[in-house]
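Every protein chain except one is present and positioned as in the full complex.
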Amino acid sequence: MSGAGSGLGPLLACVLARELKDGEVVAFGLHAELLLAAALLAQKLHAPNLAIRHGLRVERGPEIGPAAWTDARRSHAHEGIEYLESHDAILDVANPASPMRFCDVFLVGGLQIDREGSTNLIGLKGRDGRMALRGPGSIGTTSIGTLARHVILFSPEHSRRRFVETVDYVSVPGWRRRAAAGLEGGPALCVTSIAVMDFAGGLMRLRSVHPHATADEVRRRTSFPLPPEGPVPVTLPPTAAERAALESIDPSGRLERMPIPAGGEAS
Amino acid sequence: MSGAGSGLGPLLACVLARELKDGEVVAFGLHAELLLAAALLAQKLHAPNLAIRHGLRVERGPEIGPAAWTDARRSHAHEGIEYLESHDAILDVANPASPMRFCDVFLVGGLQIDREGSTNLIGLKGRDGRMALRGPGSIGTTSIGTLARHVILFSPEHSRRRFVETVDYVSVPGWRRRAAAGLEGGPALCVTSIAVMDFAGGLMRLRSVHPHATADEVRRRTSFPLPPEGPVPVTLPPTAAERAALESIDPSGRLERMPIPAGGEAS
Amino acid sequence: MSDERAERVLDASEAAALVRDGMVVGLSGFSYQNPPMALVREIIRRRVKGLTIVSGPTSGIETDLLIGAGCVRRAVTAGVAFEQVVPMAPAFRRAAERGEIEVWECDECLWHLALKAAAWGMPYLLWRGGVGTSIPELNPDLEEVQEGGRRYLKVPARPLDIVFLHAAEADRFGNVRAARQAYLGRSFCERALALACRGPVVASVERLVPDDETLGSPERTLVRGAFVVEAPWGAHPGGTSGRYAPDLEHYAEYAAAGEARRKGDPQPYQRYLERHVYGPEDHDGYLRTIGAGRLEALRLGAA
Partner (left out) sequence: MSDERAERVLDASEAAALVRDGMVVGLSGFSYQNPPMALVREIIRRRVKGLTIVSGPTSGIETDLLIGAGCVRRAVTAGVAFEQVVPMAPAFRRAAERGEIEVWECDECLWHLALKAAAWGMPYLLWRGGVGTSIPELNPDLEEVQEGGRRYLKVPARPLDIVFLHAAEADRFGNVRAARQAYLGRSFCERALALACRGPVVASVERLVPDDETLGSPERTLVRGAFVVEAPWGAHPGGTSGRYAPDLEHYAEYAAAGEARRKGDPQPYQRYLERHVYGPEDHDGYLRTIGAGRLEALRLGAA
């Protein structure tokens, strides 16, 4: 298989795009070409009023491209940008009812993700209970992940060290921790390179397995049980419409060439 | 007497200009051409590093002119403006040590000004102790007048109804009210159309009387005692250097034609 | 495949119909600049009652007229300015003195802080400005507190139900922007209001512009996600930054009518309302009461 729509990058972009709803504001970090592709794809296919908040910009671009600070991007510098602002606009996530809100749906990952959907970017504990591995830090995830209406977990890597029973530290709280803190709701979905998970009763379960993987593999690579028992649907591969749309937002096939950590150790 | 430097407007501009120090940031409202003239004069004469915050703009203009929103002003619209910002920059007065502070010295007036330098823009009480006359409101004065390093009271009108023993409501606190609230300092000076007052022991006293008035007149037009006893210096009229500078910042003689409420009833 | 973006264009009566009695309504305008007057007149025509209006921070005729027409129960503003015309806004003064409206006594900083607390989901903010003044005495909900040995005002959050503002331009998708020539500063309160709002934001604008114009200079965008109403001269008698100056003669006429009413003669103010608000069916009708020649004379010199 080759051309627009083949490979892991295009599949993940399609899976994420299908979750973005018309009229919402989706936010993600700057170095996230795959997420930008997903958002542009949704905008093109079913969510023409999706607002895309890519770093400091509200974007409506014709295609993905290299990071905004590179020379290659330079020629498109001011194309498709609806709004620019200073970085403290992230605080505007705190009023989800304002037309100027920072976002409705937030795409977030972690060093660890646990069964109830909590994430951890802070670090890993050693046997003595102290921090043994210092993580990069919570970056923009904590407040946005707490206050945005919808959170979608995104982790290309799907491994037992990533998907743990309980995170060592909490950057963004999952279902039970949110309830304990008086916050409604919780993450809606978790997309990885091999599967899509959702939540029931505040716990993760398997929703679909990507065509190149199996349910057994997904469970082997996860440290906690993933219901339900029995057969699991296959993730819908890119449709003809999605492939055509990808062709136009990614004419040079950047998504297909994108290096994506697909697995990680299974133990 | 005629030409630049004659009349009440030029005198008041000179009196205020002399109080503005090099390196400070002076702030005042938008509809304040006389205050702009004073600031530009100080910048030209002894305070080349005075920053002038005129409404939302930090200004460094060659001359005064009609209000910024009028067509007459239009041609100079972008001349001499160092900085523009959104209105909530007034909150920046709260860090007086920042190079980005809103201001050091603030020029403020009132419906009433009392003996300790408190001002009132809120309203006047009737005999029943309730608000009988609704004032315009405290506008930008309260917080800036509380938090700026220096406050200069400016009231062209000098009358017993304006200069009262105790204000009916407090928009900006004077010396004793500030001390009671745990705030240091207090207003430094009060300039009117007939005199200059300063403060000693937290109470107003007469510093100088303008050439066209007398100390008796000033005291007659003030509801509280104005020490010291004995002769009071005459306010220095515009000097040759000040007149020359006024000539350049006000080439069309706008200050001389400016209607200034000079008195008010003396009872 | 869909590429139909939803346009966010309303007409003035659809926009005004979003207001319900008793709502907390944010209004743009600073002194004489950018009041959403076409929308305000339409709200008055609908005889809305009991509004809390959050206008300014220093407000003007949009506030005075809504009060004068009896739509307002409470005004949150640092002041209502008619500087260089009359010392005090006449309807605001009259209603406050008669106890017909409550005034939330504040200054411009407290006004901004109440909106920031709402925007950021904070129950209150502590602020040093205003300790030792009458402001905490006059507002039951604004107490003075001690914290670490210092006194602060505890400024409660003020969320808005709906916002009306006026600006130079917008695209049909709700990106509202200032004129390139808006040289008084890019933003007074538009963003502050929109961020504190938990409902719709409606902007009347001098003209709708194509999408690619707002995309071409995104730094001029003041507000995103607004409903937009095309209303040329929509701030009149106020000015629109970079487009036209306020009509101070009209202000003087309005203020004289308001002062007459304050002093006991309701006729001139009633005549003003009939002629300029209730009489005209819509904004075009209002503009005919002013006259094209007079409007054109207010236009700021072409760039």
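Just so it is clear, A, B and C label the chains in written order, and each chain counts residues from 1 on its own.
Everything that follows uses one rule, which is that a contact is a pair of C-beta atoms (placed from the backbone, for glycine too) under 8 Å apart; a residue touches a chain by one contact, two chains touch by 3 or more.
Keep in mind that what you see is a predicted model, and the values were worked out from it rather than measured.
S.K.: The complex has one chain that is not drawn here; which of the drawn chains does it touch?
M.R.: Over the full assembly, the chain not pictured touches A, B, C.
S.K.: Using the document's definition of touch, tell me which of A:F28, A:F154, A:Y169 or A:F199 contacts the absent chain.
M.R.: If we include the chain that is not displayed, A:Y169 is the one touching it.
S.K.: From the list C:V24, C:A78 or C:L125, which touches the chain that is not on show?
M.R.: C:L125
S.K.: With respect to the chain omitted from the figure, which of A:E24, A:E85 or A:D114 is a touching residue?
M.R.: A:E85
S.K.: Quick one: say which of A:G129, A:G182, A:G201 or A:G230 touches the chain that got left out.
M.R.: Residue touching the absent chain, from the options given: A:G182.
S.K.: Using the document's contact rule, name the residues of chain A that touch the chain not shown here.
M.R.: 30-31, 55-57, 67-71, 74-75, 77-78, 81, 84-88, 90-91, 93-94, 120-123, 131-144, 146-147, 169-173, 177-178, 180-183
S.K.: List every residue of chain B that touches the chain not included in the displayed model.
M.R.: The missing chain touches chain B at positions 23, 44-46, 48-49, 51, 57-58, 60, 78-84, 91-92, 94-95, 97-100, 147, 241, 244-245.
S.K.: Of the residues in chain C, which ones touch the absent chain?
M.R.: Interface with the chain not displayed, on the chain C side: 120-128, 147-148, 150, 152, 186, 219.
To be clear about the criterion, only the chains that are shown with their structure count from here on.
S.K.: Counting only C-alpha atoms to place each centre, which chain is farthest from chain C?
M.R.: Between chain C and the rest, the longest centre separation is with A.
S.K.: If you tally C-beta pairs in contact for every chain pair, which pair wins? Let me know.
M.R.: Chains joined by the most C-beta contact pairs: B-C.
S.K.: Averaging only over C-alpha atoms, locate the centres of chain B and chain C and give their separation in whole Å.
M.R.: 28
S.K.: Among the residues of chain B, which are close enough to touch at least two other chains?
M.R.: none
S.K.: If I count partner chains per residue in chain C, which residues reach a count of at least 2?
M.R.: As it turns out, chain C has residues touching two or more other chains at 191.
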